[in-house]
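With one protein chain removed, the remaining protein chains of the complex are shown where they sit.
By written order: A, B and C. Residues from 1 in each chain.
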Amino acid sequence: MYYAVTLATLITMGLALVRAIMGPSVYDRVLAVNMFGTKTVLLLSVIALLYGRPDFFDLALAYALINFIGVLAVLEFFRSRARRRELEQQQAKQ
Amino acid sequence: MKILGLYYYWVFAILLMTGFYAVIAKPNLIKKMIGLALFQSAVFLLYITMGHIVGGTAPIFSSVTGDTLYSNPLPQVLILTAIVVGISTTALGLGIIVRIKEEYGSIEEDEIQEIDKQ
Amino acid sequence: MTVIFGVFLLTLLVITALAIVRTENLFVAVMLMGIASLLIAANFFILDAADVALTEAAVGAGISTVLFLGALALTNAQERSTTSRKLLSTIVVVAATLVLIFATFDKPEFGDPNSPVQTHVSPWYLEKTPEYIDIPNVVTAVLGSYRGYDTLGEVFVVFTAGIGVLFLLGANPGVGAGQQAREINSGLRHHLIPRVVGRLLIPFIILFGLYVQFHGEYGPGGGFQAGAIIAAGIILYALLEGEKRALEVMPQKFLLGMMAAGGLIYGGVGVVCMVLGGNFLDYSVLSSNPVKGQQMGIILIEAGVGIAVTGTLLSIFHAFAARER
Partner (left out) sequence: MAMFLDVLSWILLTLGGISVLIGGLGALRMPDLYTRMHAASVTDSLGAILVLTGAMLQAGLTLATIKLAAILLFLLLTSPTSSYALASAALIAGTKPLSEREQPEGGKQ
């Protein structure tokens, strides 16, 4: 039964990868990366159970925390880029 | 099983050479760094693949699993430190690229060489 | 069966790698690198390398993405498409790939317990660790004790790379570093929801980092992973509250001190061992009971590694962020 869940997660990872490669917008890709991250968390939890090593849930925990930082870094990147362009346009006008 | 095992090594070869292609064929310096990071990852994958033992488990003694077969800890140690060293050197490379951009106004290899010729 | 999962993940990895090289938008390439890192880490986990997977998780998905985005913000995110050496490069790469694939047929079979990799020092490590060091995680034992010199070298490499980045980017923090830079670097302060959730999470991330640091003898973890996780937690703070606030919490001087202190703790433990009559980094002499001494030494040097890695990664992050104007 773990195999079924793992398989579903793996297929979903594949679908997310297709979305990440196809795009079309950058936001679609960020969405795909975020989705990929949560799927990896699930995959690692299930495989840790499958291996009979429940002490390895630490890894999934690390992923759940770190994935968030990646997404926020991307958004901060967009925000600061937009802000910089705005300021540059203001300076050009003056 | 034989083919499945070989597949791991083939992926290593393809990944390594994909990274290498980005390094030699792309004029963009950040793309070269990304290629280098891929190259590194391929090497990491090779080490960990070689350290794996079929039917083994991670080399952390556990009361749950009892006395069993453990995979090789040595490649894991080497790669564990190599990942952190890898990110530090990647950061150094990116730092150099940022300085090049500030001095030359470009991160394309051929444009930088044009400017140097003048 | 899990090997088949691994094969599937590897196929996805190859597709991702090809897409990374093909795309001309560097931002997309960085996003795909994040995915590649997740795939590689899942593979490490399937191949029994829990410690390595944890490191890759903290470094590849978190810090690497942040650093690449920092560099992209300072350069341009679009690659100019010139393909002068495309044909020659393709020929070279395809030829080399074929040679490498040809070479794989001579390799020992995958997972063979009798291959040369498995039969030299590693059985000794696995057999003797309960006797000499008596901690469950053999990876930590090898990292800290048997190959302590190696790890010391790695810490110095990390330190040197950090100093290099500071030399390149640290001095002369930009011409326009004034009101404008501060406004750009103000972080996601106006986004209330991420800010509240992030503030809630940061203590847990740092707590988890400390858990990974001090649980490294018993489970997957250790100084390298913990350093990366704690650095990621503070980077999250910088993203949410802005550069300036993060630098107030941990000023650059403090981070430099951490970088140096980490290496010094590590080296210092080695020197103390020599003073007490042992060899450099031979922890057995640290306590009257050699096994206890080994454990003490490993905890100390892991702390040094953690401090050095946290300091270095944060210094590098701040160096990139301060450059933005």
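In this text, contacts are C-beta pairs under 8 Å (C-beta built on N, C-alpha and C of every residue); 3 or more make two chains touch, one makes a residue touch a chain.
Note that the structure is predicted; figures quoted are calculated from it, not measured.
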| item | value |
| --- | --- |
| Contact set of the excluded chain (shown chains only) | A, C |
| Touch residues of chain A, complete complex, unshown partner | 1-2, 4-5, 7-9, 11-16, 18-19, 25, 27-28, 30-32, 34-35, 38-39, 41-42, 45-46, 49, 54-55, 57-58, 60-61, 64-65, 67-68, 71-72, 75, 78-79, 82 |
| Residue numbers in chain C that touch the chain omitted from display | 188, 191, 193-194, 197-198, 200-201, 204 |
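In this text, only the chains that are shown with their structure count from here on.
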| item | value |
| --- | --- |
| Topology of the chain contact graph, where touching chains are joined (line, ring, star, complete, other) | complete |
| Pair of chains joined by more contacts [C-beta pairs], A-C or B-C | B-C |
| Centre distance in Å when chain A and chain C are each reduced to the mean of their C-alpha atoms | 18 |
| Distance between chain centroids, defined by C-alpha means - chain B, chain C (Å) | 12 |
| Multi-chain contact sites of chain C, meaning residues that touch two or more partners | 50, 72, 219-220, 225 |
| Numbers and ranges of chain B residues touching at least 2 other chains | 57-58, 60, 62 |
| Partner chain B, residues of chain A touching it in the complex | 51-56 |
| Chain C residues within the chain B interface of the complex | 3-4, 6-7, 10-11, 13-14, 17-18, 20-21, 26, 29-30, 33, 36-37, 40, 43-44, 47-52, 55-56, 59-60, 63-64, 67-68, 70-72, 74-76, 79-80, 82-86, 89-90, 92-94, 96-97, 100-101, 104-105, 107, 109-113, 115, 117-118, 121-122, 125-126, 130, 136-139, 141-143, 147, 150-151, 154, 157-158, 161-162, 164-165, 168-169, 218-220, 222, 224-225, 227-228, 309, 312-313, 316, 319-320, 323 |
| Contact footprint of chain A on chain B as seen in their complex | 57-58, 60, 62, 64-65 |
